[in-house]
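As you look at this complex, bear in mind that one protein chain is not there, while each of the others sits in place.
Chain IDs A and B follow the sequence of writing; residue 1 opens each chain.
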Amino acid sequence: MGTFLVRRILGSIPIIFGVALVVFILFNIVGGDPALMMVGKHATAQQIADIRREYGLDQPLYVQFFHYLKDIITFDFGRSYATRQKISDMILNGIGPSLSLTLPAFFITTVISVILGLLVSYFRGGIIDRVAVILCVIGMSIPSLGYILFGQYYLAYELRMFPISGYDYSFPGRFEYLVLPMILWLLLSVGYDVRFYRTAMLEETTQDYVRTARAKGLSEPRVFFKHVLKNSMVPIVTNVVLEIPLLILGSFLFETFFGIPGLGSITIDALHNSDLPVIKSMAFVMSLLLIFGNIITDIVYALVDPRVKLK
Amino acid sequence: MNEKILEVKNLETSFKLEDGVVKAVDDVSFNVYKGKTLGIVGESGCGKSVTSLSIMRLIPNPPGKISGGQIIYNGKNLLDYSPAEMRKIRGNEISMIFQEPMTSLNPVFTIGNQLIEAIELHQKLSSKECREKAIEMLKLVGIPSPATRIDDYPHQLSGGMRQRVMIAMALSCNPHVLIADEPTTALDVTIQAQILELLRELQDRVGMAMILITHDLGVVAEVCDDVMVMYAGRVVETGTVEEIFKNPKHPYTRGLLNSIPTLSKDPTGKAKKKRLETIPGIVPSLLDLPKGCRFQDRCTFVKDACRTSEPELRVIKSGEHLDHSIRCIQDI
Partner (left out) sequence: MSTLTTTPDSIEIGQPLPKGRSLWQLGWMRLKQDRYAIVCASIVLFYFLIALLSKLDLIASPWDMKVADSYAPPSLSEFKLWLGADIFGRSVMYKTIYGTRTAIGIGLVVTLLSIPIGVFLGAVAGYFGGWIDEIIVWFYTTLSSIPSILLLIAISYALNRGITAMYVALVSTSWIGMARVMRGEFIKHKTREYVIAADSLGASHFSKIFKHILPNVSHFIILNFSMQFMGAIKAEVILTFLGVGIQGTPSWGNMIDDAKLELARGVWWQLTGATVAMFFIILAFNILGDSLRDALDPKIK
């Protein structure tokens, strides 16, 4: 396990390097003069020169890239152009709200979807199954923004069941603001997830070991909730891995919409302010989170499938 | 002595496919006797496995369905049993081992877990006793150091070992009938012999009846008492092993016997190479059966009469407990 982690982390170094390279190329080369983009067209020559000096843009590209790598390693991203805050502080402040929203939402959604997927596939072929599949397909075809807009308007604005937007840094207090986004998160993901888990579980029911379990005389619920469920953990984890990037997309959508001061809304604000250093840092930090998430799921794979060895 | 334990009467199992309904098993009848082994022989797709799954009532539905006949066990028709009653039969009184030892065990549970599960279900034992019984069963089927192996996962065992575990599982509740569906097909030749030997030995010890499904006539000659040859969903010849091997009467059975390679010696003592005979043609599609005898297109003795109506199964020689019958109009 220890050696696995070391190996896996070492293995992600080329990827992290690649991410840094892509981000650097996009912002410092493809995008044209970064200084000009930040200050806008109407800046004076003096302003542009100041910016250049502050962000090291007056140096050759390879030096700039080297500095960027150094900043990454030391977790020192400099200051925001728009707010003059230290970017590392902004990230540390933003990560709490983001994780408070995304992790519980993702976890609750996954648990509920797996349970529904199990129930639906247990009643496969019947009326419950058919209705559920139809609802899933309809649910996954409704645009996610539709859910968010309508949910906020109806549940928060009309019915006043939840605050319309905002955030509270106190610990249980924040959940008052997070409940509605979480409910909407569940609604907009549950259709796709349930259908996916249903298919995965149905696939398992055609395996030979299921026949063996039935030949032993096990009851259908036992066959299903013991043998099939444990085996479908593998496709379940696979789907969870595939959906980790959705955590980030979700953080963007919900945070901007409900005024939650997380990483997503910080990035969108930075985008509107042409705050290039912040966007650049966010792209990198979120990639790191994604890579980290993938390493964790590799470990989870080994937990659910005895055939997988962490070496 | 020759006591019937299982009686299958006019069994008919059909499958609904994209292109129509096929009868994979069509009017099949046979008896299984206490302590004896019945071999069911035929090419793949002839309905052997479907017959055995029908007895267990494990035909996947849909698309499959037992559409007719009776399966009499202990004087009662299994097809009338409720699902709950049937579960008390499965694994307890009638057990089954399958063709694919590699995939028939659940990969995410230890073999002990899967064995104990079967014992727990059908026997009133404490969990400690269940585990002891499981270890005892593993020992019985020849798994070395069973007390540690019991906590292994299936992927840690070889194919032969896995099949032994399957056998241990099937026998753990002392069934009266064991159905073995090509138990050795997926294994190496040397392992095959070991597994067959094991099955025969265990059968002697516990006195159960066995149905052995195979396409290998060599296995039949070695292990079985009775033989039933199937072709395209039908029984084409039945009889005792001696009768069938000494005196095969159906052209298909003969073809099968002739396609076994043999090493015979010529008078000078040198090994003589005999050209291997084959049965020409392929099994007809069940969707598109010929009128008359189902074997007509591959039969070297075919006559016009064979093409008009399908022959009935007829007795050609009565036997002590099993008559020799064939589904052929000719006497060859």
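Going forward, contacts are C-beta pairs under 8 Å (C-beta built on N, C-alpha and C of every residue); 3 or more make two chains touch, one makes a residue touch a chain.
The shown structure was predicted, so the numbers you read here are calculated from the model rather than taken from an experiment.
Residue B:298 is the one among B:254, B:298 or B:321 that touches the chain not shown.
From the options A:26, A:73 or A:131, the residue with contact to the chain not on display is A:26.
Within the full complex, the residue among A:111, A:131 or A:149 touching the omitted chain is A:149.
Between the chain not shown and the residues B:2, B:44 or B:158, the one that touches is B:44.
Only one residue from A:48, A:69 or A:140 touches the chain missing from this view: A:140.
Mapped onto chain A, the footprint of the missing chain covers residues 14-16, 18-19, 21-23, 26-27, 30-32, 37, 137-138, 140-146, 149-150, 153, 157, 245, 248-249, 252-253, 256, 267-268, 271-272, 274, 276, 279, 282-283, 286-287, 290-291.
Quick note on the criterion: only the chains that are shown with their structure count from here on.
A separation of 53 Å divides the Cα centre of chain A from that of chain B.
Those residues of chain B that touch chain A in the shared complex are 56, 58, 60, 62, 83-84, 87-92, 95-96, 98, 100, 103-109, 114, 117-118, 121-122, 153, 155, 166, 169-170.
Every residue of chain A that touches chain B in the complex is listed here, in rising order: 125, 206-209, 211-220, 227, 230-231, 233, 304-307.
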